[in-house]
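Take a look at the structure set out below.
With one protein chain removed, the remaining protein chains of the complex are shown where they sit.
Right after this comes chain A.
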Amino acid sequence: MNVLVKIAADINVQEALNFVESPDCGGVVLFVGNVRNETQGRKVVKLFFECYEPMAIAEMEKIAQHTIATMGISRIAILHITGEKFPGETVVVIAAAAPHRGVAFEACEYAIDTLKQTVPIWKKEFFEDGAIWVAAHP
C-alpha cells in the first residue's frame, strides 16, 4: 500500500515520514499543523477535536488516492488527531513523497487544503473566557 490514513489520540511526524520514504522518491514534503496559542488576539487555552471517524477516514482516503492517481506522487500519509490538544501540540501531519519535489509540494498543499474543506472533523477553540466551534457561523 502507498497510502496511510489514520485518526488517533496522538500522532507522530516520524511515523508519516517512515511510511512515505522510499528509495525511488527523491522528494519528501512534510506538513505539520500545530495548535496556535492565539486567534485574532485572543489567547487559546486548548483545542478539542471531534470527528465522525468512519467518514473522516473515508474522506482522507479519497484525498490520498486523488493525489496518487492524478498528481504524480508515489506515497502519502495523512494523520489527524482526535480529542484535546494544547498550544504547540501537533494535530495534523501530511507527508508526500515523489521522485521529484515539485509534485510533492503540490500534493501536500492540496491534501491539507482539501482536508480542511471536506473531512468531517470539528474543532472547538477554548479561550480563557469561553469556547466556540471554529467556522460554525458566518
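Following the convention adopted for this analysis, a contact is a pair of C-beta atoms (placed from the backbone, for glycine too) under 8 Å apart; a residue touches a chain by one contact, two chains touch by 3 or more; residues count from 1.
The rule we apply is simple: contacts and distances are computed from a predicted model.
The listed options are "Monosaccharide ABC transporter ATP-binding protein, CUT2 family", "Molybdopterin synthase sulfur carrier subunit", "Quinohemoprotein amine dehydrogenase" or "Spore germination protein", and the UniProt record of the chain not shown names that protein "Molybdopterin synthase sulfur carrier subunit".
Contact with the omitted chain, checked across A:P23, A:G41, A:G88 or A:P138, is made by A:P138.
Although one chain is not drawn, its touching partners on chain A can still be listed: residues 33, 49-52, 54-56, 58, 80, 91-92, 112, 115-124, 133-138.
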